[in-house]
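First comes the structure, then the notes that go with it.
Here the complex is missing one protein chain, while the rest keep their positions.
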Amino acid sequence: MTDPEEPAWAGEELLGAVEAILMVTETPLATEQLATVLGVPVPAVADALAALAEELDTSPRPRGLELREAGGGWRFYSAPAFAPAVEKFVLDGQTARLTQAALETLAVIAYRQPVSRGRISAIRGVNVDSVVRTLLTRGLVEEAGQDADGGATLYRTSSYFLERLGLRHLDDLPPLAPYLPDIDTLEDIDGTGEGE
Amino acid sequence: MTDPEEPAWAGEELLGAVEAILMVTETPLATEQLATVLGVPVPAVADALAALAEELDTSPRPRGLELREAGGGWRFYSAPAFAPAVEKFVLDGQTARLTQAALETLAVIAYRQPVSRGRISAIRGVNVDSVVRTLLTRGLVEEAGQDADGGATLYRTSSYFLERLGLRHLDDLPPLAPYLPDIDTLEDIDGTGEGE
Partner (left out) sequence: MATSPDQQPPAGPVTAEPAPATYVATAEGQEAETVSDRPVFQVRLENFTGPFDLLLSLIAKHKLDVTEVALAVVTDDFIAHIRGQEAWDLSQASEFLVIAATLLDLKAARLLPRGDVEDAEDLELLEARDLLFARLLQYRAFKQAAADLDTAWQRAGRSFPRQVALEPRLAALLPELVMQIGPEDLAQLAAKALAPRPEPAGVDVSHLHAPVVSVREQAAHIAGRLRRLRRASFRTLTDDAGSTAVVVARFLALLELFRQGVVAFDQAGPLGDLSVHWTGGQDEQIDVGEEYDDYDDHGGQQTRTEEDQ
């Protein structure tokens, strides 16, 4: 089974093996990682994942789970249709809505990363220290080194952010409004808030 | 859906709801607990659990998971048939050492027990869900009931923790005072971390 010459798993056995590993993983699993562990070519694993996801999506009875790729990997999720039932059992408050302030700050970080708090403040017109701390605590953003100029801490969104929003990559973010004014001009404006 | 007169879920919808909850809940669930929360008679939930387990056992293709009752509750497990794949995955990249994040979290739990994940997150400034699960898996911490206020699960260190550190009692833990800048300030911090 661990013979390096021969794919270890194939066909329905591969489906089962992938399914079994997905049951015990804590984090989203990249296709490549599964392929390495199983000793199977990446395309075969990709096919298996797609087949498992489709099996759930096309099940004759309403299924309680779905398999999705988000935040850099695949993972089982409970099906949204059963959210009312599931919410009572999930304790970590994931259902809590983000405040408007948190959403706006998250949006600026998502589209302008890596970005300093001073820059975010300049765009939003308010002090954002407390909101950024909250986003850090919730694991939605993380530090991304220091600004080359002023040494201000920079922030970026985390892979948990992607996963939590059901996005595979940052590229999946919807485009910013097309009427956004000329960025170069605004760089200057933003720069004024940097001193913070 | 929350009408107490009427079962909230029935038939295939009940199967889906139970499946969804079992997929994401962190602890094994007793039939009664499921019945209470779903607002469904215990026998109906028992039937649903049996049907789900049978569906997996009689699946036309080899399944990677199974539903079993153990330790007072139901839970999805990876299927033993795929143990070689799962074990390889679990051991892959595992080290015998705790990460710095795990050690810090362990230290906070040791000195603030019983303590909720929310409180630890507030103290450490990062999401600690995954780290706490690791400590649980490693047997160093264990659940210690529920918070009287919010119902959040509380955690404490285990007797295995004492054993590994060569301590007889928790009282043997070295006092924090010599390492702290100012105890008064510390009390404040503890108090304010809760708002999260």
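To keep things simple, chains are lettered A and B as they appear, and every chain counts its residues starting from 1.
The rule we apply is simple: contacts are C-beta pairs under 8 Å (C-beta built on N, C-alpha and C of every residue); 3 or more make two chains touch, one makes a residue touch a chain.
Note that the coordinates shown come from a computational prediction; the quantities given were computed from them, not determined experimentally.
Q: Going by the contact rule already stated, which one of B:V40, B:L67 or B:L106 would touch the omitted chain in the full complex?
A: Considering all chains, including the one not shown, the answer is B:L106.
Q: Tell me which of A:A8, A:L49 or A:V131 is the one touching the absent chain.
A: Only one of A:A8, A:L49 or A:V131 touches the chain omitted from view, namely A:V131.
Q: So which bits of chain B touch the chain we can't see?
A: With respect to the unshown chain, the touching residues of chain B are 23-26, 77-78, 86-87, 90-91, 94-98, 103-104, 106-108, 110-112, 123-125, 129-130, 133, 136-140, 164-167, 172-176, 179-182, 185-186, 189-190, 192, 195-196.
Q: Could I get the residues of chain A that touch the absent chain, sorted low to high?
A: Touch with the absent chain occurs at residues 22-24, 26-28, 65-66, 68, 70, 75-80, 83, 86, 90, 94-95, 97-104, 106-108, 110-111, 116-118, 123-131, 134, 151-153, 163-167, 173-174, 176-177, 179-182, 185-186, 189, 195-196.
Please note the rule applied: only the chains that are shown with their structure count from here on.
Q: Once you find the CA centre of chain A and the CA centre of chain B, what distance in Å lies between them?
A: Here the centre of chain B sits 22 Å away from the centre of chain A.
Q: Can you list the residues on chain B that touch chain A in the complex?
A: Within the complex, chain B touches chain A at residues 1, 8-9, 12-13, 15-26, 29, 37-38, 61-65, 76-79, 81-82, 84-86, 88-90, 92, 117-118, 121-122, 125-127, 129-130, 133, 151-153, 196.
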